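Pasting a structure below so you can have a look.
The complex appears here minus one protein chain, its other protein chains still in place.
For chain A:
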Amino acid sequence: MQNLAGRLAAVDESAGAAIDVIAYFDRLAQSRAGLEQVVRGAAVLAGVPARLVDPSRRIQVRVEPDGVRTAHADPPDPRWRWHPVGPDGTGRVVLETDRRASLVDDMVLERAAMLAELVISRVRRPGPSPGPDCAVVEVVVDPHVLVDERLRAYRELGLPAGARALVVAWPGGHVQVVAAGAPLPDAPRLGVGTAVDAPDLPISAARARTALRFSADDTADDPGARVVHADDLGGLELIAAAVDAGAPPTADLRSLRRAAEEIPHLVLTLTRYAASASIRAAAAALFVHHSTLQDRLDHAERLLGWDVRQPAGRLRLQMALAERLLRR
């Protein structure tokens, strides 16, 4: 009476073993197995550790060939064999081996990936989760929660232990934790925090929220950058702090608001101008002739009371525009 691993070892590399692999995953599919069972099947049948990773769904399962589930040990080795899970291609079943291709390994990867896709579509939302995942993230970024508890929540998010991460803030107050270097979520507006070690994520969150306040929908009514990185704010963070501390609106902002009431699209014009390296570049961004833009800036300067085309005036303009964003 041989156990499964013993039997497979005995018929290794043959079509017989491949048939056993198919029978194994077919039977697993018939009885509502979960993802861990799928990964364990791959590890046991291939005789090497196996992983299922899907960053967009925060799935991370790793099982040793003796069937024991473990945390992810090392970053994946590019030489390991893998197979994509599902048509969107974000997930992978991985065998931690670089041995040469074999019928059995290929069959294990293919069948495990097929079944993983089936299980995912059965128990989870079909696509990558679109929005941030609130409750757990709130714990991770809450400075009042004990560090151990935050780290536990961090692991629950499925992010690699020891790696740096950052917080992105969405309009409406939600935040999301993203591995440093990973692609940012696609959102209408985002504030992006600094990349930090896991225990410092509350700091990243605070900075992400500040950055979000400097972002805009980038429409004619609300011009400005859609994605703002805290690392790029520099001294502008001080303005946010001053506003939060109750400083009254500056005279320059009051001038800007008055001028905006008289000239349509003034804020759009000035925002594009302030964000461009030259008058010509700003004119191109606004789809107007550069002489037209010069005329509009002349008009704006008369109403504002300062010269926005000199370096000092340009700085004043940028400060006033930033303050406008903060006081929306």
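The working rule: a residue touches a chain if its C-beta (ideal position, glycine included) is under 8 Å from a C-beta of that chain, and two chains touch if they have at least 3 such contacts; residues count from 1.
The criterion applied here is as follows: contacts and distances are computed from a predicted model.
Chosen from "Alpha/beta hydrolase", "P-II family nitrogen regulator", "Cytochrome bc1 complex cytochrome b subunit" or "ABC transporter permease", the protein name that UniProt gives for the omitted chain reads "Alpha/beta hydrolase". For the chain left out of this panel, the touching residue among A:Y24, A:F214 or A:Y273 is A:Y24. In the full complex, chain A touches the omitted chain through residues 1-8, 10, 16, 19-21, 23-28, 30-33, 36-37, 40-41, 43-45, 65-68.
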